[in-house]
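Below: one structure, written as structure tokens.
After this line comes chain A, so read on.
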Amino acid sequence: MYLAAQGLALKYPNTANYVFKNLSFKLAEPGFNALFGPSGVGKTSLAKIITGEIHTFSGDIRSKGMQTCLYSYNLERLPGWSSVGKHLEKITPPARRSRRDELISVFGLEELIGKRFSRLSLGQQNRVNLLRYLLQDFHLLIMDESLANVDELTREKIILKIKDMYPEAYFLYISHNVVEVSKLCNEIIVLRGGLKEPSATVVPGRNFMTGQEMERAELEQTMLEIVNASS
Partner candidate 1 sequence: MLLHRRIYQFFIIYLLAVAFLFLIKYGLDLSDYVIPGPVDVWHTGTREFSRYFSDVMNTMMVAVIGQVISIFLALLVGITGRQATWIGSFTKAAAYNVQAYPIVALAPIIFILLGDGIISRLLIAAMICYFPLLLSVIGIMSEPISDIEHFYRVTGRMRWQLEVKIRAFENMNKLTTVVAGSATLAMAGTIVAEFIAANAGIGYSIRIALFQSDLAKILIALFLIGITLSVYQGLLEVIGYLIEKGWAAK
Partner candidate 2 sequence: MKKIQMQKAFPVILLTIMLIVSFPGSRIGTAEAAEKVSYRLKWLFNMSVAGDIYADVHQFFARQGLKVTIKEGGPERDAIRELELGRAQFGVASADQVIRAVSKGATVVVIAQLFQVNPLQWMYRTDRMKIERLGDLKGHTLGVTFGGNDEAILKTLLAKANLTENDVTLFSVRYDYTPFFKKKVNFWPVYRNTQAVFLGQKLRQAGEDFAFFNPADHGVRFVANSVVTSKTMLEKRPDTVRKFTVALLRGWQAAMDQANAQKTIKTLQQYDRDSTLETLQEQLDITRRLIHPKASIPVGEIDVAAWKQTEKIMLDQRQIPGPVNVERYLKAIPEY
């Protein structure tokens, strides 16, 4: 199973300007990876190319064994007519009920199960949304700022848990937090925008796992590489 892009280019509609150009990367192993870069460099566009929602690009994108790619983002909402718990009940395949309960506890959502989505804080809403995607079938899950407005400690706890629970799946985590991606992600695709060629560089992350020790210097080195790559 792999996902590979070769020489991808995407133009803004009706202009000669590129969102990105000559973009290549390869995710050969399952793991928790990141799509990193400032706003406007085409992170969401790339995500949509991967999930097949955008077709107007040139270049080559190839995958093997990756039938189900899900894209989730941080502004999604649950329908207003039922509570969080009822909704989760409905969209959880029977075989994953125990996983759901485990995730609810790791995500710290037990108290919110009876509440309506609109009553939750933004961070709570984002956690609920991510949680329901994790209960679906997927080979690749793209998490577009899916943990925005969640405090750092909880975020880290959630990501570590995801890595433990889904060793066979691919993740693409879109985030602006350089420390977070450096520390937790396996590979970081750094997007540099359409004016630079190539538009992306892949930087290896520290891929920190539960229980590991983290070398401060190594982390700083990775962060530096990411910053250099994106500038």
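One rule holds in what follows: contacts are C-beta pairs under 8 Å (C-beta built on N, C-alpha and C of every residue); 3 or more make two chains touch, one makes a residue touch a chain; residues count from 1.
Selection rule: all candidates are chains of the complex that A comes from, given by their letters.
Computed from a predicted model, the values in this text were never measured in an experiment.
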{"item": "Touching candidate for chain A, same complex, options 1 or 2", "value": "1"}
{"item": "Contacting residues of chain A [partner candidate 1, same complex]", "value": "51, 70-73, 75-82, 91, 116, 129, 132-133, 136"}
